[in-house]
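My structure is below; once you've seen it, I'll send some questions.
Omission of a single protein chain aside, the complex is shown with its protein chains in their original locations.
Chains here go by letter, A, B and C, matching the order in which they are written, and residues are numbered from 1 within each.
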Amino acid sequence: MSHMSKNKTKLIARVRRLRGQLEAIERALEADEPCGAILNQVASVRGAVTGLTAELIEDHIRNHVADPDTDDDPERARGAADLIEVMRTYLK
Amino acid sequence: MSHMSKNKTKLIARVRRLRGQLEAIERALEADEPCGAILNQVASVRGAVTGLTAELIEDHIRNHVADPDTDDDPERARGAADLIEVMRTYLK
Amino acid sequence: MSHMSKNKTKLIARVRRLRGQLEAIERALEADEPCGAILNQVASVRGAVTGLTAELIEDHIRNHVADPDTDDDPERARGAADLIEVMRTYLK
Partner (left out) sequence: MSHMSKNKTKLIARVRRLRGQLEAIERALEADEPCGAILNQVASVRGAVTGLTAELIEDHIRNHVADPDTDDDPERARGAADLIEVMRTYLK
């Protein structure tokens, strides 16, 4: 079973929250709300998608490439740990 | 009338396309599709949101701060032109 | 006098620190240090350059386009304030 299947409910809820943010932007556009407010809503959707992407990438590394905590090859485990660390710095 | 109101139809269509991409991700999660495919769908939503954000920021500069093509203050027009240029390099 | 000239000493010190980080990466490569450490050094240089870029963009808006705190045109001041706010969200 893939990590996404295991976390399906949590991930679907998160994607729905993102859809909700986009629906709010659509309503704001319809209501001619001030641009500054809409700009900030779009920028925060980007932040939320960036966060989701970062989490999915880390889960993917652990579940489908190498898990630093359980891999029986110490060099691969070390490589995966370094990769996860740099991704966190990078995708902050 | 704000630039967003002027481009309302176009912007709403674009936000709807983003919602459609998120709905597709939701269906893929429901159907336990391979993680790699879902990961790429999420990464491309991020790219699309980044593109939308960059366009809205440029429109905002031109419509609510200073338009390099029409501003009557040459220094401000120059400053706005530089700002738009660096934003394009940055938000590519 | 441009904002960069006013802050010249501070900015040059900051650029020198970035150069120092790159010199450290060069030494690490020469000494065949572990990839994970070098990867993290490069990722943190990127973070530092991102931070510097964000500050210079905000200074540029205030000094060469419109300063929300002093501009005599209320709509432009509002537009500049919104722009700075979204840039902070975006360039975090």
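The rule is short, and it goes like this: a residue touches a chain if its C-beta (ideal position, glycine included) is under 8 Å from a C-beta of that chain, and two chains touch if they have at least 3 such contacts.
Not measured: the values here are computed from a predicted model.
Chemist: Have a look at C:38, C:66 or C:83 and name the one touching the chain we're not showing.
Modeler: Checking the options C:38, C:66 or C:83, the one contacting the hidden chain is C:38.
Chemist: Which listed residue, B:39, B:52 or B:66, touches the chain dropped from view?
Modeler: B:39
Chemist: Kindly note down the residues of subunit A that lie in touch with the hidden chain.
Modeler: Given the touch definition above, subunit A has residues 53, 57, 60-61, 63-66, 75-76, 78-80, 82-83, 86-87, 90-91 touching the missing chain.
Chemist: Of the residues in subunit B, which ones touch the absent chain?
Modeler: These residues of subunit B touch the chain that is not shown: 34-36, 39-40, 43-44, 46-47, 78-79, 81-83, 85-86, 89-90, 92.
Chemist: Using the touch rule from the top, list residues of subunit C that touch the missing partner.
Modeler: Contacting residues on subunit C, toward the hidden partner: 1-5, 8, 11-12, 15-16, 18-19, 22-23, 25-26, 29-30, 32, 34-36, 38-39, 42-43, 45-46, 49-50, 52-53, 56-57, 59-60, 63-64.
The criterion applied here is as follows: only the chains that are shown with their structure count from here on.
Chemist: What whole-number Å value describes the gap between the mean CA coordinates of subunit A and subunit C?
Modeler: Inter-chain centre distance comes to 25 Å.
Chemist: How many angstrom between the C-alpha centroids of subunit B and subunit A?
Modeler: 19
Chemist: Find every residue in subunit B that makes contact with two or more other chains and list them.
Modeler: Expected reply: 53, 57, 60, 63-64.
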